[in-house]
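Here it is, the structure in full.
The complex appears here without one of its protein chains, the remainder shown in place.
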Amino acid sequence: MRDHITGAVQFVSNNHLKFDRPAQPIEALPDPAETFGHVNKIQAQPSAKEVLAKLDTPEIKARCADLLSRYPVGQGALLEVLWLVQGVFGWVPTEGIRWAANVCGCAPAHALGVATFYTMYNHAPKGKFLLQFCRNISCTIKGAPSLIAYVEQALNIKTGETTPDGLFTILQVECLGSCGNGPMMLVNDDFATDAEGDNLTMKPGTTLTKESIDRILKWCYAHENNMPKHDVLGGMVKGHGGHPGAPGATAKPQVADYAPPSPVLNVKAEADETGATLTWKGAPEFTKIVVEKKSGNDWVAVGEPGVKDKAFVDAAGKVGDEYRMIATSGERVAKPSNVAVTTQKPAPVEEKKV
Amino acid sequence: MSNFYNMPKLPTESSPKVEIFVDDKAVMVPGDTNLLEALKAVGIETPHVCYHPYLPVSGNCRQCLVEQEGPRGRMLVISCYTPVTPGMKIYTPASSARVKNARKATQEFMLVNHPLDCPICDKAGECTLQENYMECGQNESRLRPEYGKNYHGNPAHQFVDAKGQVRGGKHVDIGPRILLDEERCVQCDRCVRFMRSIAGSEQLQLAGRADHTYITTFPGEKLDHEYDLCVTDVCPTGAMTAKYFRFQKRVWLLSHTPTVSMDDSLGANIWLDHADGRIYRVMPRCNPEVNRSWLSNTSRLAFQEFDKNRLPSMDIESYTFSEGKVALVAGGSCTMEDLAAMKLLKETLGDRAELFGGTLLKVNAPDGIAKSGDPCANRAGMKLMGFADVADLVKRASEFKTLVTVNADLFGEDPATAKPLEQINSIIALSAFDNATAKKATIALGVKHWSEVQGTMVNSLNMVQKLNACPVCPDGKLWAAYEILSDMAGKKFASAADAFKKATEYVPAFAGLSYDTIKSTGKLLEGGNA
Partner (left out) sequence: MAETVKVCTQNFGKGAQDIEVYKKLGGYANISERLFNMSQFELIDYVQRSNLRGRGGAGFPTGMKWSFVPRGTGKPVYIVVNADEGEGGTFKDHFLMMEDPHRLIEGLIIAAWALGSRAAYIYCRGEFLPCIESLNKALNQAYAAGYLGENIMGTKFCFDIFVHRGAGAYICGEETALINSLEGQKGQPRLKPPFPAVSGAWKSPTCVNNVETIMSLPWILQHDPSEYAKMGTPRAGGTKVFCISGDVKNPGVYEAPLGTPMMTMINDYAGGVVGGKLKAVLPGGSSCAPLTAEEAAVATMDYECLASMKTMFGSGAMIIINDTHNMVDLLNCLGNFYSHESCGQCTPCREGTGLLHRILNQIVAGNGHDGDVELMQSLCGGFGGVTICPLSISLGGPVGSYSAKFRADFDEYIAKNPDHAKPRIQETSRPGIFW
């Protein structure tokens, strides 16, 4: 079958029919979305100037310096810097992504890929109260779909939409990690199953109900102008020295000898007719191991097994002899291992045949 | 995806051979490479989409699955990321139904959200997906139309078509030379890896995730790079298409001539894809030593001028050089055969003739991809032949009475520097194009362009590479420059092979070489000084 097709193609390509035309430059045709209509609303983006004006504050600069000092490569701070942008605007405008990329020293296209990969970065402004409802399995079992329908009806918007007054946006999200309280929700950054006085609460054993949703919405209306404000990165930590080598970091690399050198562990000695056989557990960094045997009150070196060896035989060993091992790692000599008293090697157990 | 993917190790002629078992048969394969390349070396083709021998391995298409015998039984592994180890046991679809089904399943998933518009797709005929489909595809669809398709596309470009289906962006103007069809993208990540790892400018990125992933540049920016047309080569589907070739010709109607690009001294290996007596496109031809599989836009798009502004042929019975010194100047695109003919002519003329070669254009630094930056392509060959630099000629212009240029547009390249040459009263220009030098010349002879001649060149890596003639010469009467020059000298070369034989007499480094023994990937010279 395929030979036949190949043959046909060769036949066509070898004939000299002139069904071609002179080279014609292809102009880009109009965007079909312009003809048929866009599926999604195109978000108007603020200009670079506006974005930079808002981001060029001493506080943001200090935060960026703190973040960059934490990672050996600037790109590591990308997610956190994008959070800072979202903290300022409530969403990440395109120019904000470019700014974040410049701060972290990576390509803007890379930052775009990152900003669109993670779902918590908003690419369009959201309402003042972002209501995120968990729709995952545990919450669904406990009736999340009907509660979401209730909120949609109460606010007269669908999931993903914002109320005309710009107060609420409803989102359905995947597991919020509070299944024990399911169904539950996030109001901006606060977990909530209820509202009490000035606070949103999620007490153990409580779940979201229609009544508690009403209370939460009431709380939202009451706090329209005095929303509890969270730092997008949960506040700054003072006192850290950053990552060694990062810009602005004062930290020095870990010294190799902060911990005592490793001793030989789990030394056991068993004697049979060939002498005493020592087994032990050694660390990979050992450079030398010395086996010592107790003779009177002194320890006498009896051998030096290789660092990769699994066992050592002291031909003169017998039951009751005491052994210990001393390991050296590089220049450092470790404390002696436990003292192993030689025991009689048990007779090999014959394997039962099945 | 991750920045830390490594380049695949490719087998070379000196790779150690190790024994592995493929479908329980012992075979000897190169030992320092990945399984996909090793199987290829013994003639077993493995379908793949994301793997490219000159791009970092990302292993995301999952098409190149084979079964490997391991400590936990036979496991499916991707052959592009599995290193060859001696004695490993591999099972291909030839013996393993599991591999066959796994490849079929992956192929089915690959096409779930891919538009089935091959008849109107420009990639049809050379599309990796089509090849894989024929090789291992699920030929009969099992899905119902109710399930729908979820075409990949930028949310800003999505539209609803006449049937009510949400579609991704079509012919998106992603850059000055490339159009993007978002739906056809299969997220293989090749173009992203090319731009990041090879071109060194991360302009493309896969945005979004899951089956909403789409390929895009940064909003408001265009894909614009000297090598950006390479993304159309690496694209396994019709997502990235070159504007200049889009809808010009069905690819199965093209014939291919393997040759060497003569606008740069690296001598990038290329295919001239032609039909109906003209070149339709230029594609990089893989040569691991020279340009791998990359080609700069300059070299690629140069063909558009090859058939324009050409000098007509001229019948000259004989020509006698007047008294005084003669300067023979070879341009950058002269082949070794042209140089041999010039040297022959010099021998005929005796001491009064001198040989020069080179260009007045600026020489740039190599870019490490597919350009050495030196516009004089055969500079190494000129050195081997003992040609002096053209700058000497400019300094000593007053000594000469006659100037013969062979494809050397000295006046066009740098009119200010070439000014002293104007005092030479007799200029004979052998040129493919009607350029500034041809216009100044007393006699302007049309010759064949380098794309239309047989020949050889020595590139900046000191490799002899072979040019093949593409049957696109606009004028059947045109001769190659070496034919005219050797005719002037009185001993016309019968063929390029004949001319090369003469060249081997002049160049000690060519000892033992003959035109026919030079392979398509060239031959590295040993004794050269380039």
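For reference, chains read A and B in written order, and residue numbers begin at 1 within each chain.
To be clear about the criterion, contacts are C-beta pairs under 8 Å (C-beta built on N, C-alpha and C of every residue); 3 or more make two chains touch, one makes a residue touch a chain.
Note that the structure is a prediction, hence the values are computed from the model and not measured.
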item	value
Contact with the hidden chain (one of A:Gly37, A:Gly160 or A:Gly177)	A:Gly177
Full-complex contact with the absent chain, from A:Gly160, A:Pro244, A:Gly306 or A:Gly320	A:Pro244
Sole residue of B:Gly208, B:Gly358, B:Gly381 or B:Gly522 that reaches the chain not shown, by the stated touch rule	B:Gly208
Touch with the omitted chain, as defined above, among A:Phe36, A:Phe89 or A:Phe191	A:Phe191
Chain A, residues in touch with the chain not shown (by the definition above)	70-73, 75-80, 82-83, 104, 106, 110, 113-114, 117-121, 132, 135-138, 140-142, 173-182, 186, 189-191, 204-205, 230-244, 251-263, 265-266, 281, 283-285, 334
On chain B, residues whose C-beta touches the chain left out of the figure	1-5, 49, 57-63, 65, 75-76, 81, 101-102, 104-106, 108-110, 112-113, 116-119, 140-148, 150, 186-187, 206, 208-213
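Assume only the chains that are shown with their structure count from here on.
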item	value
List of chain A residues in touch with chain B within their complex	2, 9, 12-13, 16, 18, 20, 23-26, 28-29, 31-33, 35-40, 42, 45, 94, 97-98, 106-110, 112-113, 116-117
List of chain B residues in touch with chain A within their complex	134, 155-162, 166-167, 169-173, 179, 196, 201-209, 216-221, 243-244, 246-249, 252-255, 275-276, 304
